[in-house]
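Chains shown are a subset, placed as in the full complex.
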Amino acid sequence: MFEELKHKVWQANQGLFHYKLVALTWGNISGLSADRDFIVIKPSGVSYDELKPDDLVVVDWDGKKVEGHLSPSSDTPIHLEIYKAFNGLFGVAHTHSVYATMFAQANLSIPCLGTTHADHFCGDVPVTRMITEEEVNSGYEVNTGKVIVERFVKLDPLKMPAVLVVGHGAFTWGCSPQEALFNSVALENVAKMAFGAVLLRPDGIPFPDYLLRKHFLRKHGSDAYYGQKKTGDKQ
Amino acid sequence: MFEELKHKVWQANQGLFHYKLVALTWGNISGLSADRDFIVIKPSGVSYDELKPDDLVVVDWDGKKVEGHLSPSSDTPIHLEIYKAFNGLFGVAHTHSVYATMFAQANLSIPCLGTTHADHFCGDVPVTRMITEEEVNSGYEVNTGKVIVERFVKLDPLKMPAVLVVGHGAFTWGCSPQEALFNSVALENVAKMAFGAVLLRPDGIPFPDYLLRKHFLRKHGSDAYYGQKKTGDKQ
């Protein structure tokens, strides 16, 4: 079942490799079924060039495998926590893309320094607190998900479709597996731009809030005028 | 109409992707018709691998669509302001190429530190002032174009075929869509070289003006002797 969703999730996972966001098997994308009953996710540790649509794994909200001949990604509980807490998502992506991970390792949010950033993320991309030893021991992956959700108490996940997990990597999401992928592409690019800008200007760079909001709202929301008339999950 | 120009503009837009100057749909190139009556430009938000020559949009000097089944780039008014103010241009390119954008985000011009730069840009590549909130609210794109033009009051756009829009990205231009593209390629490369040179030598690097002028004039102007005898828009 879910052949179409499997194909979309497979294609988005191929995109991780195509856009050079992953080395080896370091990333995974999932998708939520239209009826919101099941999640389709990459199997654990399978390389992208060997991955076939039929290898994708279907799990329920408890993470129990419903269909598939392989084990799901060990990060599945993180994806589940994100879908549970953030309404309106149909795709979640996880990468260790190089420049985003530099910021995650440095325990720094990615500052919004330009319109490229503002086109996708409405503000600085937040970084979580460090997970505690107790949380690691009592369910590492599910607690990683909870730490992400905790970070968004005062944030709107639809306006900020990305997070850095400190000392780990990035998660992004969207209204489809493809949009989750595209937000990972955007995140890596704005991370690289911010990295260079910060090295050129270590004393800090102002970026006016009115320009941030203008660019985000030009592409998102009811008055958006960037792109063509809505055609499903095309960005 | 304008099948030939559409093809050239389409090819130049493909070049944005080929030369790795854009991620996703973050860039666009336009071309002015030989009779200077119409502008052909990339449609908004269409990815380069799906773009066909027939998707290109023809607009008049008011930005009104004259031909095409898609909406033109939301940056069209910026292109129009540039064509209006700078005589002799037949192509304009806009990118968020990574290293050029680092300088734009850092509110720094790209210093001319070598002959690679001087071969294409006769001096430091300028950065605009920040657009005001009022300008954003009263026509963001057209005012972005005006801010660019304002920056060139004392500059010759034919000797300096590039500008950084602070907190945003780069625009380049030329006597054809292809030359606009090539100037974007050159800009990204000299931005990367300058980035590294500045990190190696944060105290500043001298580059003599006589060498700058020699290299620029070796390739441009009436006494140029670089390249083969003129063959249209080939660089």
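A and B label the chains in the order they appear, each numbered from 1.
Rule of thumb we're sticking to: a contact is a pair of C-beta atoms (placed from the backbone, for glycine too) under 8 Å apart; a residue touches a chain by one contact, two chains touch by 3 or more.
If you're wondering where the values come from, they're calculated on a predicted model, not measured in any experiment.
The total count of identical chains across the complete complex in this file is 4, with 2 shown in place.
In this text, only the chains that are shown with their structure count from here on.
Distance from the subunit A centre to the subunit B centre is 32 Å, each centre being the mean of its Cα atoms. The part of subunit B that touches subunit A in the complex is made up of residues 23-26, 43-46, 70-71, 74, 96, 98-99, 101-108, 130-131, 133, 136-137, 140, 167-169, 195, 198-199.
The residues of subunit A lying in touch with subunit B in their complex are 19, 113-116, 119, 182, 185-186, 189, 192-194, 196-197, 199-201, 205, 207-208, 210-211, 214, 218, 225-229, 234-235.
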